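Comments concern the structure below.
For this view, one protein chain was removed and the others were kept in their places.
This part shows subunit A:
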Amino acid sequence: MTAVIWACGIILAVATIGTLYRLWKGPTLLDRVVSSDVLLTIIAAGICLLVFAYDRYIYLPILVVLSMIGFISSVTVARFASNAPVNAEIDRVTEVDQKDVEKNLETGSEEG
């Protein structure tokens, strides 16, 4: 049984390294959210392993709390990341701003 626990621990450590790589490197915000969600799941798996190894069933409600935290954080970030501009959008936005500036210069209006 000790060998099983060691094997599970090593597997989880390797999985943590892969997930942290994506968290560090991830090109977009949502990639980082996905990888932090997976990291939270790996922590939950570690708590499961702790319960399995030492028979500490008092730690089981932590799993419930962890799933709630993961849900709330990922939904919040996904909801408010949906208006963040990406490269194509940035080009469009700056083009529109440039047109506004030129129009204001032509008409000489103070507004805007």
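What we mean here is this: a contact is a pair of C-beta atoms (placed from the backbone, for glycine too) under 8 Å apart; a residue touches a chain by one contact, two chains touch by 3 or more; residues count from 1.
The rule we apply is simple: contacts and distances are computed from a predicted model.
K.L.:
Going by UniProt, what is the name of the one chain that was not included in the view, given "Monovalent cation/H(+) antiporter subunit G", "Chemotaxis protein", "Oligopeptide ABC transporter permease" or "Flagellar assembly factor FliW"?
P.N.:
"Monovalent cation/H(+) antiporter subunit G"
K.L.:
List the subunit A residues touching the unshown chain?
P.N.:
Listed in rising order, the touching residues are 1, 4-5, 7-8, 11-12, 14-19, 21-22, 28, 30-31, 33-35, 37-38, 41-42, 44-45, 48-49, 51-52, 55, 57, 60-61, 63-64, 67-68, 70-71, 74-75, 78-79, 81-84, 86, 88-89.
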